[in-house]
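One structure below.
Missing here: one protein chain of the complex. Every other protein chain is in place.
Labels run A, B and C following the written order; every chain starts at residue 1.
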Amino acid sequence: MPITTTHYILLSAALFTIGVVGVMVRRNIIIIFMSIELILNAVNINLIAFSQQLQNGIGQVFAIFVIAVAAAEAAVGLGIILAFYRNKETVNIDEMNVMRS
Amino acid sequence: MAQAIAFYFIAACILGFAVLVVSTKDTVHSVLFLVLDFLFVAALYVLLGAEFLAAIQILVYAGGIVVLYLFVVMLVNLKRPPEAHSDPHRRTMLGFLLAGAVLVEVGAIAIYGFSQPAMVPVPGAAMPVTGNTAQIGWLLYTSYLIPFEIASMLLLVAMIGAIVLAKREL
Amino acid sequence: MKYIWLIPILPGLGAAINGLIGIRSFSRKTAGVVACTMMGAALALSLFAFWQLLGLPADARAYDVVIAQWIPSIPLMTQHGVGGFQVPWGFRLDPLSGMMILVVTGIGTLIHVYSTAYMADEPRGGVARFFCYLNLFCFFMLMLVLGNNFVVMFVGWEGVGLCSYLLIGYWYEKKSASDAGKKAFITNRIGDWGFILGVFLIYQMFGTLDFRAVQNAAATMPVESVHFGVLSFICLFLFIGATGKSAQIPLYVWLPDAMEGPTPVSALIHAATMVTAGVYMVGRNAVLFTHAPMVMQIVAIVGVLTAFMAASIGLVQYDIKRVLAYSTVSQLGYMFTAMGVGAFSAGAFHLMTHAFFKALLFLGSGSVIHAMAGEQDMRYMGGLRKYMPVTFATMFIGTLAIAGIPPLSGFFSKDEILFRAFESNKAIWVIAVATALMTAFYMFRLVSMTFLGAYRGPAWESAGAAHGAPDDHGGGHGHGAWHGPHESPTPMTFPLMALAVGAVVAGLFGIPAALNGPNTIEHFLEPSFTAESHIADRGMRIAESGGIAEAAAIRTPQSEVRNEEAEPHVSRSVELGLMGFSVLIALAGIGLARKFYVTSPEISQGLAEQWAGPHRLLSNKYYVDELYDATVISGTYAGGRGLWAFDRHVVDGAVNGAGWLTVISAWFSGLTDRTVVDGLVNLVGRIAQEGSYWFRRLQTGLVQTYALVMVFGVFAFVTIYLFVR
Partner (left out) sequence: MIDTLVIPLLKIVIVLNATLVAVTYMVLLERKVIAWAQSRLGPMRVGPYGILQPVADAIKLMIKEDITPVRADKWVFTAAPIISMVPALIVYAVIPFGPEVRLFGRQVTLYITDINVGLLFIVSVASVGVYGIILAGYASNSKYPLLASLRASAQLISYEVAVTLTLVSVIMMAGSLSMVSIVRAQESQRMWYAFAQPLAFAIFFIGGLAETNRAPFDMPEAEQELTGGFHTEYSGMRFALFFLAEYANMIVVSSVATTLFLGGWLRPFPNVAFLSFLDFVPSWTWFLLKSFFFLYVFIWIRATLPRYRYDQLMRLGWKVLIPLAIANLVVTGIVKVMLL
């Protein structure tokens, strides 16, 4: 059977879900960030699958933008993690509740 | 046929490694699984005929971002296990449920909702091998020039921000 | 020739470097070297470009390059419906602009070199500033001559005005200098007003501003020989601009005062290049002007009157630079006369030769001033010949050239103009010849008073400082104790010699046909003054369809320049006679000057007392400045005072009334604010306060709770999409 765009959408949906689960379940914030990267990759797979189906490069251009944003996000996020770790000696997200009421 | 085999193999690897990423206890190992995952995603891009994106994927993700993660993991050498303390108000099961529901719904849409219009089969590897790099470059520098510039500005800002955050004393 | 846009850019670069970095941190030497290098590079590039231009076939000697779009198409009303007003950064190299860039870069480079020595005594930052301005000037001047449409030309036009303002006011601590700068600038503005009106009119008429397009369009229009039509108005406005920029009646008054600037500036801007911009512009639009004979008449008359008037003033001035300034004005008058009588190439030719010898004379006078520690009054000079031989020799050559002694350059160009004037209008010719006589006279008066006779200047050390101090133009700074007049250093004498060579040989390009000369330059420049031939022919065809009279009307301007060697209106013998006559005139002037100021100076004194009235009139420059003061300036003041009064009473009154109204209304609004608005705000606050008791529960402080809510949102939306859609 031929591989249609549906397959790719399903794949990216599954990947997305795994990422979401990682974001919501894990307490190690680094792993949460990695799950976010997974989610972004799911998005990219979708974009490229559609650009493949529509036979134009726009989806890939957007994928490039997504990658750029992911890079920025990783840099700033990890910077924040380091700064936080320096103060509280932990990367557990459950202990990041300085502002809870 | 060969394409189907390749797709299923790659997809299986992607999902499996993704699961490993979110489930492993040792942070370093999960970073490694993340790298493998990205490599296979790149392979998927090649299958989709987007070899430029594949190269970018490896270069930026595997070569750049994940190295950053690895550094952070090494710098944050944890004396006590990172997930020791757990807040009583967590709703873990609810998270699983919601995620599963979303997956089911999206799957439903993808299969039933999406395939009403006659689907053209994606000619994966049958894509002309004469590269879409030029096409992407053209799009980037003509129609998407301003977003491109904004993205570069965003990267600059992010770089400065990361330096400011991570540097102990400025 | 795609690179010709680099020619202006290079000096601009130099200006940028000197201005941004140099003023703060360059030594005098570095600043000079930077500026000279840039100009040298520009010169080399222009020579190469010119050489390539010569390589082209004679009728295709034009090259346009557009480096960028400046003003994209703006819909703008024209004569024939809405046109797209769009201006490119376009540059055009054709014979005329080729000659001009050679003149500008060549003389510019020499003068840069000269300045390195002349300004050597300035404070460090000042030198960098000076070179920055000088380079900037060259940038704008090259822009002006290379631009291929009116707007780019206008950029250069304004730019050179600005630079001349900056450079005249270079010693801005001196009130006279800064005043002279302002005067020059304002006077130029008046001219620019005319120029820009002309440009508007041109766009409105032709729907384009590209020179070539405008000329081709104009070539197909009838000559306005009887009625004073649009073309005539265009030309009139353009000519007003020209009078402002190149110091013709009535706007010439700024040029003599411009001599407050450093001498190299006077040489470069106020003799060689900028003041000729007007002539260049008229030549650039030759086709338009040939279609407006009446304006041509005006141009010729104004030109020749200016020439005469300025020369007559120059007779009695004592400030060496002012004499040269008036001489410049009168030579420019010559050029305009040439333009006016339709001898465009002759005018351009005189422009070139004049650039050489006038720059030479100015630099020479600068060298003299340098030697005399800033003394400018010729009454305190004399006998300098033995102190500064090189300056004397070169300046003597220059003087012969300007007086029109064959075979020096001035002879050919001036004689060509005189001949063409004779052809067109005897009266103009008479005045021009008289001017030639006076020219020879005052130039030799200058040379005699400066170099010949006995030394009348101050004695060495003591008096020298005393005399140098009051009207010190910077030439004499830092000499410490002044050791009497001396020859200037090599960087100053070298340009003198180079220019002297130029002044000798420049004429040989234009040996007229009457002397069996090829008259190279005329044939070379001709394409720039006529529309492209096929356009002209189309004009004829239109004419033939539209009747004989119009055909004649159209054919004449095109064929004028071409026919004119074919069957000259006057026979060759007459032309030769005229040449001889003008030579005689020049010699006569020289002789008179020699008699008055060398052999028996008392005669001049006698004449001065005998003709006291005219002498006073001349030495007061026909009281033109006073006249302007009495009319224009005081008028402006009166108008200003009137406006001030209006502003004070009417406008301010209105404003104050409005203020009162505001105060009263503000009180009411304050009332409502306190009662109504604040009430609402407090109500909202109360509601929020009450409600927050319940909403606070959601805020657990767990990031992942919020993530959970987000995913729930996703879930909700997907559900909606799934069912509701």
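Everything below uses one rule, namely that a residue touches a chain if its C-beta (ideal position, glycine included) is under 8 Å from a C-beta of that chain, and two chains touch if they have at least 3 such contacts.
Computed from a prediction, not measured in an experiment: that's the story for all the values here.
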Candidate in contact with the missing chain, chosen from B:59, B:84 or B:108: B:59
Where the unshown chain meets chain B, residue by residue: 28-29, 32, 35, 39, 51-52, 55-56, 58-59, 62-64, 67, 70-71, 74, 129-131, 133
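In the analysis below, only the chains that are shown with their structure count from here on.
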Inter-centroid spacing, chain B versus chain A (mean Cα positions, whole Å): 6
Where chain A touches two or more other chains at once, by residue number: 20, 24, 94, 97
Interface hub residues of chain B, defined as touching at least two other chains: 87, 90, 95, 98-99, 102, 106
Interfacial residue positions of chain C with respect to chain B in the complex: 700, 702, 704-705, 707-708, 711-712, 714-715, 718-719, 721-722
Residues of chain C defined as touching chain A within the complex: 696, 699-704, 707-708, 711
Chain B to chain A touching residues, read off their complex: 3-4, 7, 11, 14-15, 18-19, 21-22, 27, 30-31, 34, 37-38, 41, 44-45, 48-50, 52-53, 56-57, 60-61, 64-65, 68-69, 72-73, 75-76, 78-80, 82-87, 90, 92, 95-96, 98-100, 102-103, 106-107, 110-111, 114-115, 119-122, 124, 127, 132, 135-136, 139-140, 144, 147-148, 151-152, 154-155, 157-159, 161-166, 168
